[in-house]
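With one protein chain withheld, the remaining protein chains of the complex are depicted in position.
So, chain A:
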């Protein structure tokens, strides 16, 4: 069942000369998870605002459960408001500092009749427990400034989840959190996906986080207001079919010093690849043409449509689309040693977290005592 449809949306802000979104379409079925990735300013946050109904699109339609969200009235509108929730990036800015946890959580549940004034305390305690916060009445009396960053983000999630939504727009929910907290927050959201079938639109620029979160889901890659590639997560990150996706993936720093040195040596030999990284978009033909290493004449004149990717052996899953005239000519990824590839690994970098005891100081007493 299609839950959300973004249909040919073009959106401009009054202050910007060009549209921030250009003819963007995206579908989310119930329980699905779609990540929207791209660089700063590509329009991914605007996309989240449109889906959450915070911004009305200049052209095109955003439909939820088959109805245009901007035509909803009365009870239907109230119901839609409950069913789509937003979790913001910054847990320091998105919580009212003057409200206790209780007064942050209660009004929504009361307004949507998910609790009565008599039961709301109990309902809030249940929600706190579900998001891994201390489920006590004392905790409900706390203010956001008494919480750590991770606890604040759990509260933001509690606020969204308490309304029993069908779709959550999660905008960079882990980018402000400490490294050791990130996976815990992602796991919490994944728990709600598994247990309640909540669908997610997950906005992020961190491919590691995106891949972790969208197992079995899809990734949509945006470049200056256009979706340039969309497809199943594993396919997009291991065999991208758009040069921009390729560029993003290859730019990711990898925790492997040997690979980093190899890249440095190769790029020094090739010379000056980096200026392609941040060039301006092109407004005629393909939007990516100015930065594209594979650019041809046709790319300067004709914008490529977003279409099913072409492969020789037909292995690409239905639904893997790319907006590139030459999506069948994208070379394999470099510098990303995927699991089982047996790629460059000479300094004992580990795979699957297994230590290779390389002798000398490399033996790992910690592992020994764990085992």
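Rule of thumb we're sticking to: a residue touches a chain if its C-beta (ideal position, glycine included) is under 8 Å from a C-beta of that chain, and two chains touch if they have at least 3 such contacts; residues count from 1.
Operating definition for what follows: contacts and distances are computed from a predicted model.
When the listed names "Nicotinate dehydrogenase subunit A", "NADH-quinone oxidoreductase subunit", "Peptide/nickel transport system ATP-binding protein" or "biotin carboxylase" are checked against UniProt, the chain not shown comes out as "Peptide/nickel transport system ATP-binding protein". In the complete assembly, the contact with the undisplayed chain comes from A:215, out of A:59, A:215, A:284 or A:302. Across the entire complex, the residue among A:63, A:110 or A:184 in touch with the chain not shown is A:184.
When the omitted chain is restored, the residue from A:30, A:99 or A:254 that touches it is A:254.
Against the chain not shown here, chain A presents residues 39-41, 148-150, 178-184, 186-187, 205-213, 215, 234, 237, 247-249, 251-258, 260, 264, 267, 274-275, 277-278, 336-339, 347-353, 355-358, 361-362, 364-366, 369-370.
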